[in-house]
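Below is one structure, written out as structure tokens; the observations come after it.
One protein chain is absent from this view; the other protein chains keep their places.
Our next item is chain A:
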């Protein structure tokens, strides 16, 4: 089996055993990217920017460190891809937007700094919906990413690039960000693992904010253990992010290893009754129910739990998020960096700002800026933003009440499997509904994981199983997720991705 098919944990072991070098691994992934990634018009198009030179230089440095016998991070030398929403010094960072075309950050996000410090070569920056606004990666200003399972379908969003890169074996690890499901939903529809850590468990410094109170960076991988390894690497308190949590989390890797034994005796699991019913694809519900049954067999106690305020989550989310992003995006004014459009004549700075923002932002971004500006306006603030914050409190209380009786909550990650590219592009509300199950965790700041639950009967596409835990109890997501993964993989006779069709390579793409 070629190196690219191996998990990050396996690659780390192979590096440690001297079976392969980081340069070989990095080159293998760069070759894979060259073979399958294509561009805006065809191919997976998971990457907006590939940094072959930088990745190979980092790999070479890693090999030298290892040869010198220096103490190394466990993942030193294992390549990684980074969502284009995190600032990378010297590497373009566009957030999938024209307004940042050509911007090279002069600094690294804390997550990126930690990755570099640990010696992971960064393969490149992955595609995303513009400023992370979307559930399909179709809102990227640089063209959509395609689902490796079926290139006529969406890879989820906003982090479709990171999920597709991992699913297409272009990278063993990737970083995503999750504001309302942007790590978990792409994980679900590409048959990969995605984790949204507890709000504040991973620094947001250098993460170009969509909605500051909801955003959280996290791992995108093919296994639960790999996610645990990656979250432990990127997590922890950051003095540059005052909202980051200043207390250690229980060991996530230990939790993943404990879960992998398949024993969940004594674990209490709540099925969220509000996250099922009309609009939920039968094939999704079938795989979800089977997964619940697997957990019962593993020894878990399963009960149904009601979270009555979850039905208001989407409405609250689509006020809080636009409000915060309307303010965040004000800084893109062509004065200091990014796109500048200068109208004819002798334009004022205000006219330059206007023209640049008009040309630089896509429709979905403009839509949310308008909604957010309205929601914060004097006279409307209480009715919209203020009310949404109250709903948010109620949702947090639903979680608190539920976690009094259960250890984790579960639901399908998304209501449907990957839909066709273009299918929901003209219907923003239908697009927003994709995040129904993932949004409550962001509003409450609790952690969540999506693990593959099999393929839907209707379309043969991946289904995701979501596990939510109380804040700071990320380890529970890993334990239950690893158990489900181990039991289902045993049932399937191998990872779900083994069932994916071969990704078309160069020459066969067009």
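Here, a residue touches a chain if its C-beta (ideal position, glycine included) is under 8 Å from a C-beta of that chain, and two chains touch if they have at least 3 such contacts; residues count from 1.
Criterion: contacts and distances are computed from a predicted model.
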UniProt name of the unshown chain, from "Aspartyl/glutamyl-tRNA(Asn/Gln) amidotransferase subunit B", "Class F sortase", "ABC transporter ATP-binding protein" or "Carbon monoxide dehydrogenase small chain"? "Aspartyl/glutamyl-tRNA(Asn/Gln) amidotransferase subunit B"
Given the contact definition stated above, which residue among A:44, A:209 or A:371 touches the chain not shown here? A:209
Given the contact definition stated above, which residue among A:323, A:365, A:441 or A:456 touches the chain not shown here? A:323
Option from A:70, A:335, A:383 or A:401 whose C-beta touches the chain left out: A:335
Out of A:21, A:62, A:93 or A:309, point to the residue that touches the absent chain in the complete complex. A:93
Per the touch rule stated above, chain A touches the missing chain via residues 86-87, 93, 95, 100, 103, 105-107, 109, 204-209, 211-213, 239-243, 323-324, 326-327, 330-333, 335-337, 349-350, 353, 373, 376-378, 381, 385
